[in-house]
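Below is a structure I'd like to ask you about.
What you see is the complex with one protein chain gone and the rest in place.
We call the chains A, B and C, going by the order they appear; numbering starts again at 1 in every chain.
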Amino acid sequence: MSNEGRNPELRAQFDINYYQFLDNQGTLKNSLPTYLEDDKLQVALYRQMVLTRLLDAKCIALQRTGKMGTYPSTLGQEAVGVGIGYAMTKQDVFAPYYRDMATQLIRGVKIKDILLCWGGDERGNQSEQTPFDLPCCVPIATQVTHAAGIASAIKIRHEKHAVVSTLGDGATSRGDFAESINLAGAWQLPLVVVINNNQWAISVPREVQTAAQTLAQKGIAGEVRCEQVDGCDVLAVYDAVKRALAHAYEGKGPTLIEAITYRLCDHTTADDATRYSPSDGLKKGWEKEPIKRYRSFLHSKKLWDEHKETALFEQCEQQINTAVQEYLDTEPQPPEAMFDYLYEELPRSLKEQRQQLIDKTREAQP
Amino acid sequence: MSNEGRNPELRAQFDINYYQFLDNQGTLKNSLPTYLEDDKLQVALYRQMVLTRLLDAKCIALQRTGKMGTYPSTLGQEAVGVGIGYAMTKQDVFAPYYRDMATQLIRGVKIKDILLCWGGDERGNQSEQTPFDLPCCVPIATQVTHAAGIASAIKIRHEKHAVVSTLGDGATSRGDFAESINLAGAWQLPLVVVINNNQWAISVPREVQTAAQTLAQKGIAGEVRCEQVDGCDVLAVYDAVKRALAHAYEGKGPTLIEAITYRLCDHTTADDATRYSPSDGLKKGWEKEPIKRYRSFLHSKKLWDEHKETALFEQCEQQINTAVQEYLDTEPQPPEAMFDYLYEELPRSLKEQRQQLIDKTREAQP
Amino acid sequence: MNHAANTETVNATENSFESAKDPVKESSQEITMVEAVNLAMAYEMRMDENVVILGEDVGTNGGVFRATDGLKAEFGLRRVMDTPLAETLIAGITVGMASQGLRPIAEIQFMGFIFATMEHIICHAARLRNRTRGRLSCPMVLRAPFGGGIHAPEHHSESTEAIFAHTAGLRVVVPSSPVRAYGLLLAAIRDPDPVIFLEPKRIYRISKQTIEDNGEALPLDVCFTLREGQDITLISWGAMILETLQAANQLTESGHSVEVIDVATISPLDIDTILSSVKKTGRCVIIHEAAKNCGVGAEISAQISERALLSLQAPIKRVTGYDTIMPYFRNEKYYMPSTKDIVKAAMETLHYE
Partner (left out) sequence: MNHAANTETVNATENSFESAKDPVKESSQEITMVEAVNLAMAYEMRMDENVVILGEDVGTNGGVFRATDGLKAEFGLRRVMDTPLAETLIAGITVGMASQGLRPIAEIQFMGFIFATMEHIICHAARLRNRTRGRLSCPMVLRAPFGGGIHAPEHHSESTEAIFAHTAGLRVVVPSSPVRAYGLLLAAIRDPDPVIFLEPKRIYRISKQTIEDNGEALPLDVCFTLREGQDITLISWGAMILETLQAANQLTESGHSVEVIDVATISPLDIDTILSSVKKTGRCVIIHEAAKNCGVGAEISAQISERALLSLQAPIKRVTGYDTIMPYFRNEKYYMPSTKDIVKAAMETLHYE
């Protein structure tokens, strides 16, 4: 039984578009808008991607040597984080998930703080440099709802900036995401939501997560402007977020961006992707990765060379090593610190527990 | 800043269609498929809508006279419930929300049981006639997730029937709905979800609930077949659900149907819609209501006349009055009944509480 | 796509954020508890432009219990927001708003629908300050009418305060009279940390009290001793204070001197007030409507016997709802603890030797 002969009326129509400038080889497929023809910006994006990748490798090494906890690598996804970070202004607010070290660095979070955070120390989230940004968020997709709340606050206060929030492909299955997208449309919130579609949610492939042809189309449910972008093309990501932010600043409402990447690493250092991921996916993923193609592009524009590359690597290593040392030198918080930020003022009933803890740990130290 | 000059690739496209046979006057706008040219069926649908409306009025009267609790009227939305009820087979499973008395009656739930339910007695949900259907569901949208689970069970067991679940327009904002639609698409579940878009969620109008032009388009998020139907046209509803069920039986997956209606009543007997609803909406709503137009249609086909109408009303009144009497004659459950269906077997630790309750109520009776 | 969309909810500029009126000086009035809730919110919205309200049907409809009646008219769409129907969303955006220094008051229509908020409340509202070592905080109030006894449909009668009380980083506050509703809600709104404010809807309109609308808050984190006595301590909160006071009256008539404590802030618990009372009376009955097993009564009882075992002249009794599901309303009366139950438990405690 089909709808044959029913003669329905067409009520609505939707398109999903895909944006890309650089192909896998770093060749320009579409000409850049003038504002992107900015050598300084173009080089800065590269430098930041390299810093991200080197820091990422260091984090894994620290974890493997017992100096840090479980860590979620950003390998292969640097263009998303860097594109977002550069597109945002200081006034905008960032509501990250846990794989967003790249953007956090650009926002001003110190490397040491990122290490502290994954090293099991809350002080990693204290960053004064980002007074309004949220810390990295572990419960999947909840940050998008907070972002919608922040965007509401901006609107309530007649302010002009916007909020950017990120999530993974798997996270798009959670109700929090759908509810927030719906609100963003209904309230025309200054909100940009970027999906880092790295094709995996731990072991669950993107196709098992949803039948949707694109993740971008999930914006249609809330009448939210939505598009796909090559997430391994830092210029395309930067441009998509810039356009979305401009849209938001003008009061025209939210955007959902699906950035297509590939997770070139285990889910986290606690994961072993060889259990579930066929290696040809990884091979294809490496062909698309963001840094190599972008370096080719810069080379072709004569903005980059081997010399600069070596210097950059050295500089990054040094920056990272200094921060690692700072991290390793950081004394742990005193035990009773677990009481000290529970409430603005510790309720009377908890003072006794706090004192017990102090006494107990003092006892333990001869 | 727009996407001008970016030259995007089109990745996906979606249409939302609207189906209707009868217009507000009961004139056929589109010719009926042959299987709908069935006099017996056509009359049955009418009779059932009238029964529903009369029972609905009785429920409100019972509530107003203190003989029943808060009750959610189906006034104006009878075509949705009746269309669904007739389209389903006995083997299909129904997962209703709370405004689904119309369908429940067709499924075999006794009028007395419906009254018991709204009269504050769990036995109203005991209906043997519907061994697998869920009882009416109060927490908004949760029934859709249960329905997805039931559809999964059907698929796991290689069975051939399907599940129908309903919800309101407001309920489409809940994550449960979005998560279930996504699963239905991903697992290609034999699931039909029908939105009774009666334009209000208590006091919140449909346009405040979401910016989506149609609620049907929320299916796109999960790549679920989706369409709009005139929910005041019982033939269109019946046909849409029949088509969706056929699709499901063939293993082709789920459908989301948005049935457009208008709530011609307060949200429930505890509500006062004049506080928030402008009366012109109500006036327009009455112009579209399902029974009058359908009676015109039957008249025009010589399937109905005043005589039949009077007889039907009398018959319904009698059926309802008998059931009301049965309901009023039903003794309440004994107090300890609150323990008797908590677990299959009452855990030892609760036996004492149960006995205390029995002793206490016995004491109270001299 | 249509991006114009609905902008009704927060776009309007009339009655907007900036145009908050000057506080209206109202003198004392006789009002119900639900009116007191309304009055407290209105007061604080006039005083602090960061206070905003959101929830289902809180706007034009004024809330299904009318707790927000008139507030949209006075403060406008930007400060009194009808949200889409999604409790997870309500809780999550409230956290987001609070993280930026607003002081949002979210309404959950009935406590039976609060469960979808729990991830945001437990994982975020309660932890934002701690997680950021004080950089961000979450000065929000989550209001919900709770409790049974109003002949409501299923899911409209829950009392699950214990679930929130078990969560560090939250405050759980329950008023038991118009005066305490006014004073405690003001305190909750002003509190720099998240407060779950549970309103016993059975007593929303059961009586009136004279309230001076002067913005004076009552203290959080303390119990209120409603009546002093020597022989026995009755401890309760919320709607059950009604039956508890009735029981106290009957016990007094039969010659006993009864102390009645309204816990008010369920968590963190003011155990000192409770302990000094029980140390004085040596006998104690705890009364709550929620199920007994792992209810807040268990914590109070455990603390008393841990800290004042030797003062106890009789075992502590708990008079509570049963460990069952609240029956549909035809039988709900059998679930609710009654004055008689309290009197009986108190008499047994008083006569225990």
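Assume contacts are C-beta pairs under 8 Å (C-beta built on N, C-alpha and C of every residue); 3 or more make two chains touch, one makes a residue touch a chain.
Source: prediction; values computed, not measured.
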item	value
Chain not shown: contacting residue from A:171, A:216, A:229 or A:323	A:171
Listed residues A:91, A:129 or A:333, member touching the removed chain	A:333
Option from C:47, C:150 or C:168 whose C-beta touches the chain left out	C:168
Sites on chain A contacted by the missing partner chain, in the whole complex	69-70, 98, 117-122, 138-140, 170-171, 173-175, 201-204, 207-211, 213, 270-271, 275-276, 332-333, 335, 337-339, 342, 349-350, 353, 357, 360-361
For chain C, the residues touching the chain missing from this view	88, 112-113, 115-116, 118-119, 122-123, 126-127, 130-131, 154-155, 160, 162-163, 165-169, 267-269, 290-291, 293-299, 301-303, 305-307, 309, 312, 314-318, 322-325
Interface with the unshown chain - residue positions in chain B	14, 93, 95, 122-123, 125-128, 131-132, 134-135, 139, 142, 145-158, 175-176, 179-180, 182-183, 185-188, 220, 223, 225, 252-253, 338, 341-344, 347-350
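The working rule: only the chains that are shown with their structure count from here on.
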item	value
Chain pair with more C-beta contacts, B-C versus A-C	A-C
Far-end chain from chain A, centres as C-alpha averages	B
Between chain A and chain C, centroid-to-centroid distance (C-alpha), Å	39
Centre distance in Å when chain B and chain C are each reduced to the mean of their C-alpha atoms	35
Multi-partner residues of chain B (at least 2 other chains)	173-175, 208-211, 213
Residues within chain C bordering two or more other chains	1-3, 5-6, 9, 84, 86, 88-89
